[in-house]
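Working notes, beginning with the structure itself.
What follows is part of the complex, with its chains left where they were.
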Amino acid sequence: MAQITLIEAVTQALAYEMAHDDSVVVLGEDVGVNGGVFRATQGLQQKFGELRVLDTPLDETTIAGVTVGLAAQGMKPVAEAQFEGFIYPMMEQIACHAARMRNRTRGRITVPAVFRAPWGGGIHAPEHHSEANEHLFANIPGLRVVLPSSPARAYGLLLAAIRDPDPVVFFEPKRIYRQYKEEVPDDGEALPLDVCFVLRDGGDVTLVTWGAQVKECLEAADALAEEGIGAEVIDVATLTPLDFDTIAESVHKTGRCVIVHEAPKTAGFGAEIAARVAEECLYDLLAPVERVTGYDVHTPLYRLEMKQMPSTARIVEAAKRTLAAS
Amino acid sequence: PFDAKIVMPGDAPYASPAIRAFARELGVDIRQVKGSGRGGRIVREDVTAYVKHALASGARPVQGAPA
Amino acid sequence: MSIAAKFEIEYLQYLDAEGKQVRDDLPAFAQDLDHMVELYKLMMSTRVFDAKSVALQRTGKLGTYASCLGHEAAHVGIGSAMRPEDVLAPSYREYGAQLYRGVQPREVYMYWGGDERGNDYRKEPARHDFAWSVPIATQCLHAAGSALAFKIRGEKRVAVCTIGDGGSSKGDFYGAINIAGAQNLPLVAVIVNNQWAISVPRKIQSGAPTLAQKGIAAGLFSIQVDGNDIIAVRKAMEDALERARSGQGGSVLELVTYRLGDHTTADDARRYRGEQEVKDAWAREPMKRLKHWLVAKGAWDEQKEEAWKAECDDWMDDEVNAYLETKTQPVTAMFDYTFAELPADLARQRDLALSLEHKAH
């Protein structure tokens, strides 16, 4: 069993499901011979042919709409937006059709599609190649938003997304595409799409996060542990529909909640979690909720890029503030 | 250096943050207060009653000067 | 001067506005007068249906409704040329095509009457067609995606989308024909050019002299058709379907017709277009010419016309009754088709909505 990276886990999941289900097809820009600009679809066209791994013309609206059409005909398309910054032209098809077709037709037509996109900053890429815009899809009923943060979760959640009978927007944190390897058995085992992952237990403060920031949160937890503070780390991973119960349970235990995400603060998905805490866990709270997020500015070009992101130090400080507060 | 006393998990008294803040202001250890609200929740009156009772009984409810 | 490429857009017409046959080479289907009578009858039932819908709206029994008055030849021509296994991705007023494929008037009423069940077409082949698509031009890509599915699976089926003159300005239309050309997809994209997009006239929608020529941009076969002449529409459709089915690629058809009514019942076309224009358009409308032609051939007469109209009326009365008797969906219906399985949070919201209902009663 090989050790693989997150991006290799994506490829492995795609290859597994394509081999086991003829209706799975992959489409997007440069997904064919080139295997995707990040190599997520590496080798798939060679293995499954040009019909099932299709290089589309350069139009994200086309990709999204054709994906809806494929899915409506019983295929299970996995479409790629080359970067999350190019997903905007897909929004009408995702919001108005993919997420709605089941409801519109009372279940007659469904859209079991996956819309994949590399997500987030931190790789010194040009403009529009480094955004965190997952919240754009979080208020759309009928849609799942998934954002794995490890090779194993990428594999299991992508399998689940493809098999799910409803549309899934699947963001992949590109900063950690190749950050580390782990063993991911290619056993076709999917992970559930409706639970958060508790990555580390702790009794003093709950760190809630997703995507590349999971790493900083785990580091922050280590740093806090050295000072005797127990931080529980929750990887939300399946943002919507949200499994708030896991978060509530943790906050009930710790009384303190720090939410960490890369996207700008205002109306980011962290707001939803903070809101749920304020609604459902108020009597548990020993300190104000903290959000450690990107600032409300556009991701700067790469010189300043990392300064816009939540750092481990900022997370540690916020956690300590919650402890000092009560 | 960080030196706050960590309130232990499960110690959270069943009171809204505002009431806990109110109790802190009066120097009341809210864990000593009994709640009369729905489901045993501590309300403002419980805190003031606790203070009155403590003063009347000559006890010292105040743990220290409010910060 | 060196020439890299040359193109021609044909204009296809068999019957002129008076019903005079302007070509001798009638296609096979048109030589079958019984069949032509069938088409005429469906055009008429479409028109009766449409008038009934408008009447329902005017009496408060329907919400906003988009009429198809004047589009009967275009729509029935499209629907009748398709095979059952083909797929239709319509916009919102192509009832003539849809009735042919099994959509029931009661379903149309339900849809415009504010009930999603109107989209759950019960009869094949309509049952495997797409539902009405309100976001303009988006359905063209659903057809392209369907065509791609057929190609991938090696099925000899064709996807057909309809789109308005206005809609042909939207990127989705272009994207659909472009990928059809690039991937040789069995797609027939039909522009129903009724001269208006709500209040915006054809001439400021595009600077192109024909809308058919938009197909040239994608390397597709492109043709302009008299959209009020059902023989021409049906023939162009049959040819396009055949080309697509046999792997020769997609087509763009422009059907030139006219929207005789308001855009929808929420619109008042007198605000932006002259009466004379509409009067002139009535002289070219699709029913009259086909009737003249059928009558001249001895295949139709006033008596048959009256009898069929009466039958249509009866049919529509039944449909209207079925519609009016349908109970509104329970409040839970708005939750139950959001996901295949109700997520936990949503189940709680559903319970809340249900409890509010009970309180209200």
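As written, the chain order gives the labels A, B and C, with residue 1 at the start of each chain.
Everything that follows uses one rule, which is that a contact is a pair of C-beta atoms (placed from the backbone, for glycine too) under 8 Å apart; a residue touches a chain by one contact, two chains touch by 3 or more.
Only a predicted model underlies this, so the values are computations on that prediction, with no experimental measurement involved.
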**OP:** Report, per chain label, the number of copies making up the whole complex in this file.
**Re:** A x2, B x1, C x2
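Quick note on the criterion: only the chains that are shown with their structure count from here on.
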Original post:
Between subunit A and subunit C, what's the gap in Å when you average each chain's C-alpha atoms?
Top reply: 40
**OP:** Provide the C-alpha centroid distance between subunit B and subunit C, rounded to the nearest whole angstrom.
**Re:** 71
**OP:** Mind pulling the residue numbers of subunit C that touch at least two other chains?
**Re:** none
Original post:
For subunit A, which residues are shared contacts with two or more other chains?
Top reply: none
Subject >> Residue ranges of subunit B touching subunit A (in the complex, touch as defined) >> reply: 2, 4, 6-10, 12, 14-17, 41
Original post:
Which residues of subunit C touch subunit A in their complex?
Top reply: 87, 89, 116-117, 119-121, 127, 130-131, 133, 135, 138, 140-152, 159, 171-172, 175-176, 178-179, 182-183, 337-340, 343-346
**OP:** Note which residues of subunit A are touching subunit B in the complex, please.
**Re:** 203-204, 227, 229, 253-255, 282-286, 320, 323-324, 326
